[in-house]
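What follows is an incomplete set of chains from the complex, kept in their original frame.
Note that the chains are named A and B in the order they appear, and that numbering of residues resets to 1 at the start of each chain.
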Amino acid sequence: MLHQSFHELTIPTRGRGLYDFTDEVAGWVAKNNLKNGLVTLHLRHTSASLLIQENADPDVRRDLENFFARLVRDGDPLFVHTAEGDDDMPAHIRTALTTVNLSIPLHNGRLALGTWQGIYLWEHRRAAHSRRVALHFIGE
Amino acid sequence: MLHQSFHELTIPTRGRGLYDFTDEVAGWVAKNNLKNGLVTLHLRHTSASLLIQENADPDVRRDLENFFARLVRDGDPLFVHTAEGDDDMPAHIRTALTTVNLSIPLHNGRLALGTWQGIYLWEHRRAAHSRRVALHFIGE
């Protein structure tokens, strides 16, 4: 019998970096006894992203962060939108280069993630934030 | 009672830049009395993208455009595919760096967008175009 579920997660961040919240998503799936369907995550912000990435070696996250920091420089004189801080416009661009929504099949109660895939919130601002992710499920 | 709806929007552009069409999507949702489910948008082109971005300060869109124009230069001598104009290959790359589809939960008749999020068509070609976005809804 097909049905839907909705939820909202709040992910606290301590500033720039990648935060694994795979367990929060899997926990919501388990608690609601969701088995087969499609799980969609939508991040309700424009200066942070969602990312599926390697969850093994923490150096991968460090290198990702350092690469993006070099590609999109804080305080780049190109930017006109600077009133909210010199990391604000870079945060918008980093968000545009990644994404704010993901849809992942759920089969036999398991998200179709690969062995090395984790679901991350990527905080792009230097300051700590509280980020909200809308969750949706349709299936059975 | 779960059901589906399909539609296609046509978005006229005046050349390179970001075009907010959140109201067109929300208008389709309201007109069809869609309440709870998943809204998917698929752009049927390879030289324009879909983007969820800040809808407050227009400088954010200007800085986004200028950053991408610097990152992917028109007429870069690296490019072999130049027959359709020196902005064509950059348009394909800008599309690859962003996305052509989005899935957004709809809850109580409202898209799960954050306060500052708008849905944009990003035209990457310098000339005016007419862009088609396939819409899909499943839910109740």
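General observations
Just so it is clear, a residue touches a chain if its C-beta (ideal position, glycine included) is under 8 Å from a C-beta of that chain, and two chains touch if they have at least 3 such contacts.
The structure displayed is predicted, hence computed values, not measured ones.
Here 2 copies are displayed; the structure file describes the full homo-oligomeric complex as 3 copies.
Please note the rule applied: only the chains that are shown with their structure count from here on.
Centre-to-centre separation between chain A and chain B, using Cα means, comes to 20 Å. Chain B contributes residues 2, 36-38, 51-54, 57, 59-60, 62-64, 66-67, 70-71, 97-99, 102-105, 107, 112-117, 138-140 to its touches with chain A in the complex.
Interface residues of chain A, counted against chain B in their complex, comprise 2, 4, 6, 38, 40, 42-46, 71-72, 76, 78-81, 83, 89, 92-93, 95-97, 99-101, 103, 132, 134-136, 138.
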